[in-house]
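Excluded from the complex is one protein chain; the other protein chains are retained at their positions.
This part shows subunit A:
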């Protein structure tokens, strides 16, 4: 039986009988099939990230861009990873558009879940924890972020789950990996982790119709600057403090006050452009939970709601900038940024951390140094 072929265009992804291949990819041992010339044209911008440079070594695809810090995009990217046919896929897996999420998310309609649904979400969250722990255990100086992506992808499909970020609005990889001044949505590439870096793994997966979402920032090696430790630990504590506050009847607007207060006390700032969000049947939905103080986000917690809190805490200014890849968000001053995220369930009396760490989870807090 002939192998099923899908168009390599991230905005297409349709099953195709075409055998039209990208010659550049082919020369480098990659088979990228496109429906036709039009498909190739329309997807060229994202596709060319797979192409090597003339010297055939990692390169910066945006040499003219004014990077804010030391991090650089390091291309080529590896091709979109394979998802076995038997894994249930969200609607964006082929062409990148999360249509049901877009259609059904209503700003002030915050879903609550039944016991049966929560069982499935809990299962997805536990798998998320397992996956992030496996990937985190592999973090060491010398590993590339793409290698970590491969681990996350492998661990996810091994559990018969789909890595939610993959092709979500055409995001090219299975996990977001954000190093040093990268706030979030860093794309796994040829970047090599080095001693003293901080690296965030943001893992999301889709299993039996439900999404789980968690992230954590890890230290690379042992020789970590006191600024890095302060930023990471402050972010960790911010999330912890915010979670303590979650229970039925709490307005979502209060979480930002708690987070910003702790950040300010530790001379850090809070990113404003990205928010916590509802998660479950959809990857991202209402509520929207800003992490900064004095926000007026609507909504109040009630039992059965599932959402994330994921403060992004900066060593310097709160302002962010975005790389020309349209994903990677970095601090405007190039200083460090750290983030932690859990998927939370509001219970009758409080909150349950569905993506909680366990005793064996790698990472964890370090003592601040003077």
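One rule holds for everything that comes next: contacts are C-beta pairs under 8 Å (C-beta built on N, C-alpha and C of every residue); 3 or more make two chains touch, one makes a residue touch a chain; residues count from 1.
Everything below uses one rule, namely that contacts and distances are computed from a predicted model.
Novice: Suppose you had to identify the omitted chain by its UniProt name; would it be "ZYRO0A03850p", "TRAF-interacting protein with FHA domain-containing protein A", "Protein CLEC16A isoform X1" or "Mediator of RNA polymerase II transcription subunit 19"?
Specialist: The missing chain's protein name, per its UniProt entry, is "ZYRO0A03850p".
Novice: Which residue, A:3, A:17 or A:222, contacts the hidden chain when the whole complex is considered?
Specialist: The missing chain is touched by A:17.
Novice: Please pick, from A:34, A:59 or A:171, the residue that touches the omitted chain in the full complex.
Specialist: Of all options in A:34, A:59 or A:171, contact with the hidden chain holds for A:34.
Novice: Who touches the missing chain here, A:295, A:328 or A:343?
Specialist: From the options A:295, A:328 or A:343, the contact with the absent chain belongs to A:295.
Novice: Which residue numbers on subunit A touch the omitted chain?
Specialist: Within subunit A, the residues that touch the unshown chain are 16-24, 26, 34-37, 40-41, 44-45, 48, 97, 99, 102-103, 105-110, 247-249, 251, 253-254, 286-287, 294-296, 298-303.
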